[in-house]
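Left out: one protein chain. Kept in place: all the others.
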Amino acid sequence: MLTILFDGIAYGMLLFVLACGLAVTLGLMNFVNLAHGAFAMAGGYLTVVLMNSYGVSFFLCLPFAFLFSALIGVVLERTLYRHLYDRSHLDQVLFSVGLIFMAISAVDFFMGARQQIVTLPDILRGRIEIFGVPVGVYRLFIIFMCALIMVGLQYALAYTRFGSRLRAAVDDGRVARGLGINVSIVFAVTFAVGSGLAGLGGALGADILGLDPTFPLRFMIYFLIVVTVGGTSSITGPFVASLILGIADVAGKYYFPALGSFVIYAVTIGLLLWRPYGLVSKEGAR
Amino acid sequence: MTPILETDSLVCRFGGLVATNDVSLKLNEGARHALIGPNGAGKTTFINLLTGALKPTSGTIRLEGVDVTREPAHKRAARGMSRTFQINQLFADLTPLETVTFAVLERQNHGIDPFRSVAGHRAEIDEAASILERFRLGDVMDWKTSDLPYGKQRLLEIAVAIAAKPKVLLLDEPAAGVPEEERHEILDMVNGLPKSVAVLLIEHDMDLVFSFAERISVLVQGALLVEGTTEEVANDPAVRTAYLGEDADE
Amino acid sequence: MSEPTDKTAPPAPSDPVRLIARKTAWGPMEIIFWLAALASVFFLPKSYLLLNDIAILALFALSLDLLLGYAGILSLGHAAFFGLGAYAAGLFSIHVSAEPVTGLLVAGVAAGILGFLSSFLVLRGSDLTRLMITLGVALMLLEAANQWRSLTGGADGLSGMVMDPILGMFAFDLWGKTAYIYSLTTLFILFVIARRLVNAPFGLSLKAVKGNWTRATTVGVAGNRRLVAIYTIAAVYAGIAGGLLAQTSQFVSLDVLAFQRSADGLLVLVIGGTGYLYGGLIGAIIFKLMHDTIAALTPQYWLFWLGLVLVVIVMVGRDRIFAGPQFVVAWIGAHLKALTGRGER
Amino acid sequence: MSELLRVEELVAGYGPAVVLTGVSFKLEEGESLALLGRNGTGKTTLINSLVGVTTYKSGRIVFDGKDIARTPVESRAALGLGWVPQERNIFRSLSVEENLTATARPGTWTLERVYELFPRLAERKTNMGNQLSGGEQQMLAVARALMLNPRLLLLDEPLEGLAPIIVDELMGVLHRVVSEEGLSAIIVEQKARKILNETDKAIILDRGSVIHESASRDLLADDAMLSSHLGVAQGAARPGA
Partner (left out) sequence: QDTVKVGLILPMTGPFASTGRQVSTAAEAYMDVHGSEVAGKEIELIIEDDGGVPDQTKRIAQELVVNEDVDILAGFGLTPLAFATAPIASQAKVPMVVMSAGTSSITEKSPYIARTSFTLAQSTVPLAKWAAENDIKSVVTVVADYAPGIDSENSFSKEFESHGGEIVEKIRVPVANPDFAPFLQRVRDLEPDAVFVFVPSGVGSAFMKQFRDRGLDEAGIQLIGTGDVTDDDILNDMGDVAKGVITTHIYSAAHESELNDTFKEAFRAAGGERPNFMAVGGWDGMALIYQALEKTGGDTDGDALIEAMKGLAWESPRGPISIDPETRDIIQDIYYREVKDVDGELYNVEFGKEEAVKDPVKAGQ
């Protein structure tokens, strides 16, 4: 029972780590970056290459994965993404799907179509007992990382001026600039952080979720569910959503294995009907 | 005679804030009534309650004697309640002609007609065009609405509201953003509506209010402070301190 | 910024009807488009199979355009209706009657019923919410089809369909000729109906509801009901498209319900542009041809080039690409003007 | 008094469309200017061009001795421009207080001081930007500009939608800061007479250029001028024509 709860939490947290970058780019910047998973994939593959070919330690790979994806993010943001902020969501969809396609093919070309495997260091393997409940060490580690990210983001967005300047820039970029906010830098930094978080998520998730070139498409739906159910106006929303969905999915599969993925979709629809603008939302009725 | 529009102890809260506090107001057929009050007094909120854009916390709204408190906005509109918005609510991608034609078609319940082309509804288009002419929008009726200068958009906002041939017309600061010399014209046009139409006007331009309204209600912090004729209100000391300021009549 | 329409030659204000009619009349480009489609039946015998695919995809995208372009409802789960139509047509042909036209109607009706029922789920919320709810519905249907193996064949697909000749006269052939003509005809008929629909007051009211919900409601429109109506109609269209696929390929697999199917439809529509009905059609032609050509050159990495094209379309701008030749002329013109010093710069 | 702003033959518009066809005027430090003109004559476009959010074509904008016509938009606020856009453009997902602090720059205008000026805002400080009444939004837009601690305030119809008593108060404050704190201001207003009493200078725009420039006092006395350029006239000018 408690093990299932713990697994659900860990799974939810993993979803959160993967999706929180999207919560930043889609939720806060209002850019429908479906290619989010591609940045996650970049982090995952970097980890695989560094570990398997250069023997770099897994722990060191994590910050590298963040930086690597952030770097790709910032380069793409400066060259391509920034031209699309004021375009329609549909154009953004088309563009980011195009990027996904290119990423999938490119990874396939360089790394092959097969599954890549990350071998975790021994201290992260196995399980330990906490209050009599056996828990997976790696899952515990993910929960820990997630808490760290959550606190960091929450602090940056709610307690610094950066958060309000970002939201101002998103609400009305033209006026924000007129009032002295350097919108392009704010966006570039935010985008880099969002991509970097994706990369970190990819590195952390590769072991549990597997890693192959179709990664960005396979998990796109989960990212989107988390951000939508959570609501786009905060980080806490997606966090809570990840928890609920993670627990619901794991418990659903444990208790009703025959229902397969039914549970997570049903919960998603139910939550969205209950709170159409997400769990945490500042929008009122229409 | 039953009033055409009547509210009874209407209350609306936003969290701790009482935006509308026990407001009972009557509009008779053909009324020319103004609602004034300081910023944030709850005027727009009151109109939102009347039209169904907001749901009241308590109280009732009756339109021609029928309790419409729980009715959705579109039903109230179909009963003859029409409004303008303090911040323009227009169809950016349609032309003024399409916009007003749409309103006319809907008034006649043609909106669900899926087969006859809009262009086939000649009478409605002509009616829309003549409304636009009246509002000096004739020469721009084929522009994209979003390309119109702000002042013209303001006029279109009123034209759409009038195309519905309302029984009650609620105007939320219709003259804001309109140049001085055209402000009076707008209200003249509103005045030119059939005498039976009841008009409730919100406006901060006291020249307009005093020249247009027969009765004025003053709302302060969500509650009605005074209601009376133009003179009564203009000379009410409480209104002067709360709203008009000292040099109000220069 | 878009120039106010027709600034140079202001139309006689006395004839507002013409101003409206001008936008809805059949233009020469439209007529050429359909003549070209007709010509393909005679001149492209080798491509019937591909053309048939294009026609079906075009119908699917057209149905999405009714939703997105005219009602502003973003759906990532439109495959639910496509797939339901496909299964309905398939099961109907196996268990009831192998007559294609009735089968197609059954597909449309089945999808329409689902569309009507599920439309109530998408009435509230933001774009993103609708995106996820539609997606969720489609994925749940996919799970259901997967689980209900006895009826649908589950992951193995529904095989054993054998279609009668259309109207008892035209049998489906290996070259896909009958299939293509059948699909094209269906597409054309449904297109004409859609065209009437959007040019009628109903269509205008949809644009209004999409453009500004608040204002449309204050004019007296029950926005929700209009959305339910168009959602149902779009579902019928998608169902018929699915039915066409089932009948012309005589096989139904879970893929008809897959996320990929919905996403392709959306891509196609966005490539072609929304809100003028031809977007889905043009998009389908571009997408399929592009896919087919590139995939023939590099079966492994065609996805890369397709992705690149999508990125380029967005970066350069759809309008400019479509207006290609005109744009070049206009561009040269503008620069000549600048050179002679009479331009704005 | 020294010159704060000099605009020379400014040509600007939106994309390819030219709205301002060559605007020139001057403003001294500590002076207030009324910017008048009919609907659609380019008042907003002029203000926006000073802020930098239109398409600049040619001409000079000399602010404090430096040509800022090509200075990036976001740097102009730091130079001392404070903008109140015509449509207020309150950041809807920021609370009232965040709206004030997000762009604030250090100086004499602080949260306390603007709350003192608009007590209404202090009462509503946790409301989101889109949960304000029209007039409250207007107050917030002005307060937000003041929090930038600018040297030149650009006010595009700041009085629109404000209750008469607030209008008086705001005009009083503007008058005080201009005369006592050496701030300058350009104020767009539809009601010429209301504003001319409170400003030093006035210019009238028509079809994208200045057709009249004088001391406010003189214009106020010039009934002919007022009625021919601002008074009742048939049909608004078409843009760019």
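Going in written order, the chains are labelled A, B, C and D, and every chain counts its residues from 1.
The working rule: a contact is a pair of C-beta atoms (placed from the backbone, for glycine too) under 8 Å apart; a residue touches a chain by one contact, two chains touch by 3 or more.
In this text, all values refer to a predicted model and were calculated from it rather than measured experimentally.
Of the chains on view, those touched by the hidden chain across the whole complex are A, C.
When the whole complex is considered, the residue among A:76, A:197, A:227 or A:250 that touches the unshown chain is A:250.
Checked against the full complex, the candidates C:97, C:159, C:185 or C:293 give a single residue touching the omitted chain, namely C:159.
For chain A, the residues touching the chain absent from view are 3-4, 7, 10-11, 52, 104-105, 108, 112-117, 119, 125-127, 134, 136, 138, 207-210, 212-214, 218-219, 222, 249-254, 257-258, 260-261. Hidden from this view is one chain, which touches chain C at 46, 49-50, 53, 146, 149, 154-157, 159, 174-176, 245, 249-251, 253-256, 260, 295-296, 299-300, 302-303.
Criterion: only the chains that are shown with their structure count from here on.
Think of each touching pair as a link: the shortest run of links from chain B to chain D has 1 of them. When chain centres are set by their Cα atoms, the one at the greatest distance from chain B is A. Should one ask which of A-D and B-C has more C-beta pairs in contact, the pair is B-C. Rounded to whole angstrom units, the spacing between the C-alpha centres of chain B and chain C is 41. Centroids built from CA atoms put chain B at 47 Å from chain A. Multi-chain contact residues, meaning those touching two or more other chains, occur in chain B at positions 139.
For chain A, the set of residues that touch two or more other chains is empty.
If you check the complex, the residues on chain D that touch chain B are 38-40, 44, 86-87, 120, 124, 131-136, 138-139, 157, 160-169, 190-192, 230-233, 235-236, 239. The residues of chain B lying in touch with chain C in their complex are 51, 53, 72-75, 77-78, 82-83, 85, 89-95, 97-99, 101-103, 105-107, 110-119, 121-122, 125-126, 128-129, 133, 138-144, 147, 160-161, 164.
Within the complex, the chain C residues that touch chain A are 68, 74, 121, 124-129, 131-133, 135-137, 139-140, 143, 146-147, 213-214, 259, 263, 266-267, 270-271, 274, 300-304, 306-311, 313-315.
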